[in-house]
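All protein chains of the complex are present and in place, except for one that has been dropped.
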Amino acid sequence: MSTFASSDLDDLLERTRSFVRDVVLPIEDAAEGDVEAAGGDRLRVELQQEARARGLLSPHGPEDLGGLGLGMVDRVPVFEAAGWSLFGPMALNIAAPDEGNMHLLDRAATGAQREEFLRPLVGGQVRSAFAMTEPAPGAGSDPSALRTEARRVPGGWRISGRKIFITGADGAGFFIVMARTSGQPGDSSGATMFLTPADVDGIRIVRHVRTLDRSMLGGHCEVVLDDVFVPDDGVLGEVDQGFANAQVRLGPARMTHVMRWLGAALRGHDVALRYVTERQAFGGPLAESGLVHQLVADNEIDIAATRALLLDACRELDSGGRASASTSIAKTFGAEAIGRIVDRSVQMCGGLGVSEDLPLSRLSREVRPFRIYDGASEVHRWSIARRALRKVERG
Amino acid sequence: MSTFASSDLDDLLERTRSFVRDVVLPIEDAAEGDVEAAGGDRLRVELQQEARARGLLSPHGPEDLGGLGLGMVDRVPVFEAAGWSLFGPMALNIAAPDEGNMHLLDRAATGAQREEFLRPLVGGQVRSAFAMTEPAPGAGSDPSALRTEARRVPGGWRISGRKIFITGADGAGFFIVMARTSGQPGDSSGATMFLTPADVDGIRIVRHVRTLDRSMLGGHCEVVLDDVFVPDDGVLGEVDQGFANAQVRLGPARMTHVMRWLGAALRGHDVALRYVTERQAFGGPLAESGLVHQLVADNEIDIAATRALLLDACRELDSGGRASASTSIAKTFGAEAIGRIVDRSVQMCGGLGVSEDLPLSRLSREVRPFRIYDGASEVHRWSIARRALRKVERG
Amino acid sequence: MSTFASSDLDDLLERTRSFVRDVVLPIEDAAEGDVEAAGGDRLRVELQQEARARGLLSPHGPEDLGGLGLGMVDRVPVFEAAGWSLFGPMALNIAAPDEGNMHLLDRAATGAQREEFLRPLVGGQVRSAFAMTEPAPGAGSDPSALRTEARRVPGGWRISGRKIFITGADGAGFFIVMARTSGQPGDSSGATMFLTPADVDGIRIVRHVRTLDRSMLGGHCEVVLDDVFVPDDGVLGEVDQGFANAQVRLGPARMTHVMRWLGAALRGHDVALRYVTERQAFGGPLAESGLVHQLVADNEIDIAATRALLLDACRELDSGGRASASTSIAKTFGAEAIGRIVDRSVQMCGGLGVSEDLPLSRLSREVRPFRIYDGASEVHRWSIARRALRKVERG
Partner (left out) sequence: MSTFASSDLDDLLERTRSFVRDVVLPIEDAAEGDVEAAGGDRLRVELQQEARARGLLSPHGPEDLGGLGLGMVDRVPVFEAAGWSLFGPMALNIAAPDEGNMHLLDRAATGAQREEFLRPLVGGQVRSAFAMTEPAPGAGSDPSALRTEARRVPGGWRISGRKIFITGADGAGFFIVMARTSGQPGDSSGATMFLTPADVDGIRIVRHVRTLDRSMLGGHCEVVLDDVFVPDDGVLGEVDQGFANAQVRLGPARMTHVMRWLGAALRGHDVALRYVTERQAFGGPLAESGLVHQLVADNEIDIAATRALLLDACRELDSGGRASASTSIAKTFGAEAIGRIVDRSVQMCGGLGVSEDLPLSRLSREVRPFRIYDGASEVHRWSIARRALRKVERG
């Protein structure tokens, strides 16, 4: 990772903030947060062009490919600043799933894969998708239920299966596909990751699964893989090491998710603070009411705790740890705290809070799924508890 | 109120359930809960015709005008059953604000007003609106901030002002307008209620304030009143007694809101229960996971407590009490509990929970505003606390 | 059950309140809630004598044995009034476990058992204990783990085993003992209830298990049963029907627990309300602070919801239902709500709240175990969830 001098980081942060607030946010507000309505991929290209011109594109991307090489800790303020607008991460090329895919490819890709797939991704020439989740009874909270199969053929593999909730799939230039190369559904090994251009035979976007959120470019799609051929050099990492490989992506991707959504929550909180300082009720500004103080203070506490947990996990990641426990805790707490922050902000603004006159109602829609995406809170709690209990059992 | 034999009520309830589940719900599901997309007022007319044919229309309406005359306690199961579909209350003619307006007119209207306004409302020939809330700095949580003015003219009054969040205004046949006939904004008296057809000169629907919910026919509108003339016989109740008059409507309207939304929450809970009994994860059905048990049990507890508080307040209302304290408590607890029930149901269904494949994501949008509409939780808590403290101060 | 005219109930209630506040409460306050320090059984006898003289003793006891025969619904206000002082239930002879034991004996005892055991219990001549719980790995949350054995001998049974948390055991005149007459630990049948005087050979109080609460007369004891002989006429109910028999006691005992502890919580809330109306801070009375409003309002809501759930379950019990679901919900919610009410009351009183200058600190100790006694919240949630899920599975 790049070593950013503190003053350089401050400068980058300041410029990121200006870009997001002056350029990106007005577009989001005009389109009420609906990325397709705002222009979809065409908007992405325009905004990324501007970000590139300002030296802000792909701040976390490898430096040799044109990124700024920010480590995890340094990403925190920058990604938060991007998240201030729902379209900010797309504008900076740090949106899910591209951001996590860059991280994964940077660690797992061969030289050729790096040139073919990662370079254009960092440069904003293409988007990507990560195809793991399947409809029931396939891989979901429990990845070992994986049913999509890759069968050996001369010179490569043929993959068949059905995927769902594949974020960004519509319009993606390439896919990273998780498929079973050995074992049975239920086995905790036997998965492999494949890299494939999106326009090969057999990949079909069946539909967009419509969800509460509207700001993710390319939607959350249902995708059919029908005897898709991937040559041997399309294997990402080792055969049968797909689950272990996924761990590389998992921790950092959780954390950047928290950063971006925390940014969105911060904007919501800011909108609410401004509202209560201006709005009068019962003979004084709302901001002087103790019940509002409670909401404001609880937001401040949730913001501070989310950020502290986030930084803790990022320090561990930057120092080379896998940080399974700390990223799981930071994600679980963060997703819930972000939901609470936005919810309280809505409440502070009363009727306007649930209207489209303010961005809060859409923020409340956008952040809700985060308690489910990237591992539902219940699944994380289960794994957090098991880890703690096993430590005691072992003595 | 009518005295319903228990067996008659059971029969009514059973028939209400069938109608809502067999006829209404499929329409809601097809339109994903968007009442305008489903046909708007045309759909209302059709569904009410069917409800009328089945003897289910206006179950709470006065019997002499064709309603069934249900008291508050008896409404609880019937309105819950209606709320099972977001369109159910509209189909039965018990949606807000018509339902509360019927209640108010039944108590406060003159004989002539009863014929002109209440009879067609109970019969489903027209819809109505209740125009009290104003944009800041006007009447909101604090009704005494009322700024819309009615000035005395020969033979009547001329009303000017601006209203917002006027549910059902677009397409309403008549309005009940709250306007100041004496005093200044901030005074806790001096308001009067006026009845006026919607198509008189000077009433203008400025816009629909778009909100998280999509199931309320006629929207939540911003309305301008520009020198609207209302003759003397359009005064509802006494001049200057508008705030006291509003109390008549308030308690029952809060409670029927809780009934309807509790019905919606019950459907959400049911969807989730069915999901977890069918979905497998980690080697067994989700329904056997303790973390799911927690969500299910907390839902059951919230349902029982909401219903118990609701019935308590309804008993008090049926026996002639104003029930200010008990309806305030039941509304506050109920609105929050309903939000939690739907939220946990979403969580139980994972990714599908936030998608439009299940009704839960729209339920989560629909119930959110209820913590704000009809008095935000914060305002209710403030009044609940003051009431308790005053009791102690008085000894 | 007796049919109490409403006016008679009001009168009883008023007299109960006076007795508890004027006579019992000062004794509790002087002894800081420690029943042994206050005189133990000697105090009980004195207070019950006074209660008897005032016609207040055993308000729930069968009328033919000198009780007032109150049904479950009528008990609610009276037991709440008793609970206002931690010693109130003892003074009225409605403390656990005697109160529940009276209920059980009234339903399950033979005529002879009724005379020998129930009559003196209702009259306050003796106390009793209910010996079911065992140290691990015996009967606890899971009663089927029962290990205490009763083996058939000529003319009766010989019981051996170890019991723990036996409330009131020290000083009890008789025991109801649950012992296994068939099957193995883990079997959900095969238990029998036995009635035995406390002073027979083989019953030994090993120790008082010291707990957070100090107001229960006779402590929570560990008891050894060493080859205790119980003649055939000591069997309570049928042989091998002990678990079913226990259900008779369970629902009502849960509810009277809630009533008594709700009374204690009401006193705590009252102490806090008085404090905040008198105490000044930051230039005004604490009672005008919004953060205090939040605490007060949440207490009022918790009180109302607990009472509403309680009355619901009691109505079901009075009408002959077993009310397993509703008493489980009311107990779980009530125990948690009561804990929150007392905790907020402590918080409102600041430093004095955690001191013995106010009764709040001891109330916080006393109510804590209620979330565990009579079924821990977790166990109740598990059974509430299973009941809901089974209903759906059955369709």
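We just call them A, B and C in the order they show up, numbering each chain from 1.
The definition used in the following text is that a contact is a pair of C-beta atoms (placed from the backbone, for glycine too) under 8 Å apart; a residue touches a chain by one contact, two chains touch by 3 or more.
Computed from a predicted structure; not experimentally measured.
Trainee: Check each of C:Asp41, C:Asp270, C:Asp318 or C:Glu378 against the chain that is not shown and name the one that touches it.
Mentor: Of the candidates C:Asp41, C:Asp270, C:Asp318 or C:Glu378, C:Glu378 is in touch with the missing chain.
Trainee: May I ask which residue of C:Ala30, C:Val206 or C:Ala281 touches the chain that does not appear here?
Mentor: Answer from the full complex: C:Ala281 touches the omitted chain.
Trainee: Pick out which of C:Arg42, C:Arg210 or C:Arg394 touches the chain that's been left out of the picture.
Mentor: Missing-chain contact among the listed residues: C:Arg210.
Trainee: In terms of residues, what is the contact footprint of the unshown chain on chain B?
Mentor: Interface residues of chain B facing the absent chain: 289-294.
Trainee: Suppose we count only contacts with the excluded chain; which residues of chain C make the list?
Mentor: 133, 136-137, 140-142, 145, 164-165, 186, 209-213, 220, 279-283, 289, 291-292, 295, 346-347, 350-351, 353-357, 361, 364-365, 368-369, 371-373, 376-378, 381-382
Trainee: Give me the chain A residues in contact with the hidden chain, please.
Mentor: These residues touch the chain not displayed: 270, 273-274, 276-277, 287, 290, 292-294, 296-301, 304-305, 308-309, 311-312, 326, 329-330, 332-333, 380-382, 384-389, 392-393.
Everything below uses one rule, namely that only the chains that are shown with their structure count from here on.
Trainee: Indicate, using Cα centroids, the chain positioned nearest the centre of all protein chains shown.
Mentor: B
Trainee: Of all residues in chain C, which are in touch with two or more distinct other chains?
Mentor: Only 290, 292-294 qualify.
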